[in-house]
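With one protein chain removed, the remaining protein chains of the complex are shown where they sit.
When the chains are written out, they are named A, B and C in that same order, and each has its own residue count from 1.
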Amino acid sequence: MATPILEVTGLYRYFGGLPAVRDVTMRVPAGERRLLLGPNGAGKTTFFNLIAGDYPPSQGEIRIFGQNVTRKSANQRTQLGMARTYQIITLFPKNTLLHNVVISLVGLRDIRFNPWSDLRRQAALWDEARATLALVGLEHLADRTVSETSYGERRRLEIAMALAQKPKLLLLDEPLAGLSADERQDVQRLLQSIPRDVTIVMIEHDMDVALAFADVITVMQHGQVVVEGSRADVVADPKTREVYLGH
Amino acid sequence: MRFSAFNALPRLLVFAALLAMPWLVTSDYYVNIASQIVIAAILALSLNLLIGFGGMISLGHAAYLGVAAYLTIYLTAHAGFGHLTGAVIAIGATTVLAMLFGYLALRASGLGFLMITLALGQILWGVAYRWASLTGGDNGLGGLKRPHPFGLDLNDPIIFYYFVLFFLAIAVWCIARFIQSGLGQSLQGTRDQPRRMRALGYNVWLIQWLSFVFSGFWGAVAGLLYAYYHQFVSPQTLHLTTSAETLLMVIAGGTGTLLGPVVGAALVVILKNVVSAYITRWLILLGVIFVAIVLFMPEGLVPGARRALRALRGSSRTDTVAEASSIAKDGA
Amino acid sequence: MPRFCILLSTTVLAVLALTPAQAAEPLKVGFMTVRSGALAAGGRQMEEGLKLCMDEHHGEMAGRKIDLITADTAGQPAVTKTKAQELVERDGAQVLIGPLAAFEALAIDDYIRQTKTPIISPSAAAEDLTQRKPNPWFVRAVGTSAQAHHPLGEYAAKDLHYKKIAIIADDFAFGHEIAAGFQRTFEENGGKVVQKLWSPLNTAEYGTYITQIDPDVDAVFAAFAGGNGIKFLSEYKNYGMQKPVLGAMTTVDEGILKRMGNEAVGVISAGWYSAAIDTPANKKFVAAVRKAYNADPGYYTVGAYMACQFLNNALEQVKGDISNKEAFMKALRNVNIPESPYGPVKLDKFGQPILDITIRKVEKKDGRLQNVVIKTYPAVSQFWTYGADKFLKSPVYSRDWKPAK
Partner (left out) sequence: MNFWIIQGLNGLAFGSLLFILASGFSLIFGLMRIVNLSHGAYFMLGAYVGLSAIEAGVNFWIAILIGGGAICILGGVLERFILRRLTGQPLAQVLVTLGIAFIIADTCVWIWTGDPRPVPMPSELTGAFRISHLAFPIYRLFVIGVAFALAATLWFLLERSRLGAMIRAGVDDLPMARAMGIRTSLLFTVVFCLGSALAGAGGVLAGPILSVYPGLDTDMLPLALVVVILGGVGSLLGAFIGSLIIGFIYSYGQALFPDLAYVILFLPMVLVLTLRPTGLFGRQAI
């Protein structure tokens, strides 16, 4: 069996003595679409943040692409080929969409340490950013500032910034949250167009879209994994029902 | 990107005024004041790199001014080094100090960062005060003769003025490039969204540290010129009040702009040195001006004046305004 | 036409040294004081002393009107230099009086040499200004740091018969120099400095230092400047300390003595001046100060007053003609005032006054604290009894001059 893209073993994270993530173990093989489900406060976002490296786990091990990254910083993990979007949108609101994507591109290039070369003159970067925006259908808004765009457009920009980095592992934190029906379809189509060599782990509450999209589903509650399996298995499992209806 | 005439004009005017200055005034005294403004402006610009573009409020920037000045005078006037060697070592060693201070200060952020820089500055002040055998203690260190680079007699106030103005021009140029460079843009990203930047693959700490060192380097250049100008340095140069004054120059002029620190430097230097001859309680006036700036132009004099100008021009030219604002934000 | 007159007076007539014509043109004197910041109190006293002297001469010296231009250095060396430039280059000052602090005087030392501007120091006491780095354009109207404390060391050993003394002093050059001068003569006369405590100039409270004082000493020599004397003495008393205190001139200077209470009574100090000196010249001076400012003159008041008198004396020697700076400087170095608040004053070849040093004791008299004179050492040189050559060859007075035993 090939090395899993993401492998998490016995992961714990405490906040002030309270466990937010408890003994989570998970393997995500290459190309899989994995969905994380669970009620609010189940620890999904904390789990994401642990994988992304925002803070270290209290216990346990994280491997991406077969490499132990438990003690590696967020930016080091990104350099390995991981990208993420945020639940609460964090962009640079005063800059243009294009600029935002360029910043994303620069993150993986040595020019980020260059104190001299004018970023505005790096035509290749700007072209690539424009192409990425085209991918998510935002090229016509490239020169708008983020603050002038709609919520749905920002969501797509979030995804564009992640895709711009050509990740092999993509973490999507509620990419559909707060979107209108039309926008949902746009984003859904966008997600489906992502090639299979990108492994995706996604948190999402919209069951219809998510279930249609996912290969394997993990249900979390109280920081623990409750059920894990294929779509059909999880839907059929009584514990899933308990998690959702019990509350 | 095009630069609109609207946006470039004030800068051109300021630059022309700086160039023509010695011919506009009646006494060498004013030329010397202008030299001091220019030196203070270089220091303020370097601090602005941290504050305006990096969001790191430092209260210890006098460290680089003072250490470079001490080293320059000590090396050239007391340790027998030549002017060029002395200058290179002074700036080099001060930059190395910035590396160390950056390493320590960037352990914290926000108020913690401010306090570490303050504390490091005060430690240097204490060392300068106490290590009298090297620094002359509170009596200070003097005896430096101004150099004659390329046959220029820097004892002539006008030549000296153009000499420091040349350095200001280089500093503005380098800093303007820096702001638009990959590192500069990354720094501005870490200021606005450090966590996001990390997720995008940026080593936030390293970017801040490199910028810190870059800022320290320009602080050292200001220190070198300070030593040439005053030919004397004492612990007061390193004191918290110098750091605070520089911080106030930056904030009053407008953080995150190129012109702001220059205007702020002019304001403080003129009040302290020129206005004090006419108004005994000039310090009250300075305080009142600071309060007034906050009340009427909380973003600082330069951005505030820009805003006022824009308002005067009315809404008929909204497109130009939008562009101007985007450039201003990019770090004009 | 007026321009022609000026031209005439400054060139042709000046060469001929026809003084009456010069009376038309006022002499510009730049005065550097401190009006803002921590040293403002001393600055104000200097202004008062200077004004008194100017008024005494009705704004005229040797027949020339004096045009006094005052500048605030804020007590900062960098500003001091700018202010010197302002006075000399912009306002055309021909003579400077000031500045207040030694580090200010040192900050403009090079500038004074470059511009060859005669300067009279009304307060800066740093030894080297008239010793190892004498500036030909500089004279001082006050004693050096150690000048008054050489006699005090001898007095403590010979007259007070103290054997063991602890020194506590401000940890900066002025304190170092005072302490070293005192220690030198005290130990040469059989005493022993058993402890030296150096408190930073900005020490918040002296409890930590007071409680370290060796309980076996005969007395404590406390050398403080500015307001530190006030803090130290009141704390000293509150800690129940009984050992007698010797002070430096500035520890119980009249400028702060007026703010002290009983804790200061009995402190013996030395100085080149005391408001209680019983001579007609001083009585007249003190009465004038008391009338104008309702306070006894101290270090800064009398320093500035005397600097102004030096100027007057030198101007009279050159009959108001300052166009020949070298000649004026020579006259300034040649100042000889037989009667002054200080007593008789003349200068040595380094530009440093030779002064009567008084040993004073704080007593309550006429409802106020006064430095009552208990002994006078006449005509004391900055080199004490060592002579310039021997003195200048011995180690510089510094913090590490000689460790305590």
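Definition applied: a residue touches a chain if its C-beta (ideal position, glycine included) is under 8 Å from a C-beta of that chain, and two chains touch if they have at least 3 such contacts.
This structure is a prediction, so every number in the text was calculated from the model and none was measured.
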| item | value |
| --- | --- |
| Contacts of the hidden chain among displayed chains | B, C |
| Chain not shown: contacting residue from C:94, C:115 or C:234 | C:234 |
| Residue in contact with the excluded chain [from C:109, C:171, C:321 or C:356] | C:171 |
| Of C:116, C:132, C:161 or C:259, the residue in touch with the unshown chain | C:259 |
| Sole contact to the chain not displayed, among B:32, B:46, B:122 or B:273 | B:122 |
| Footprint left on subunit C by the chain that the document does not show | 35-41, 43-44, 171, 197-200, 202-205, 207-209, 211-212, 226-227, 230-231, 234-235, 238-241, 255-256, 259-261 |
| Subunit B residues touching the omitted chain (full complex) | 51, 57, 104, 107-112, 115-116, 118-120, 122-123, 125-127, 129-130, 240-241, 244, 247-248, 251-252, 255, 281, 283-284, 286-291, 293-295, 298 |
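Operating definition for what follows: only the chains that are shown with their structure count from here on.
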| item | value |
| --- | --- |
| Chain closest to the middle [Cα centroid of all protein chains] | B |
| Distance-maximising chain from subunit B - centres being C-alpha averages | A |
| Subunit A-subunit B separation of Cα centroids, rounded to whole Å | 42 |
| Whole-Å gap between the CA centroids of subunit B and subunit C | 38 |
| Touching two or more other chains - residues of subunit C | none |
| Complex interface listing, subunit C residues touching subunit B | 35-37, 71-72, 74, 76-79, 81-83, 85-86, 89-90, 102-103, 106-107, 109-111, 114, 126, 171-173, 176, 200-201, 398-399 |
| Subunit A contact footprint on subunit B (complex, rising order) | 1, 177-178, 180-186, 189, 192-193, 195-204, 206-207, 210, 214, 326, 329 |
| Residues of subunit B defined as touching subunit C within the complex | 27-30, 32-33, 36, 129-130, 132-133, 137-140, 142-143, 155, 230-232, 234, 236-237, 272-274, 276-277, 280-283 |
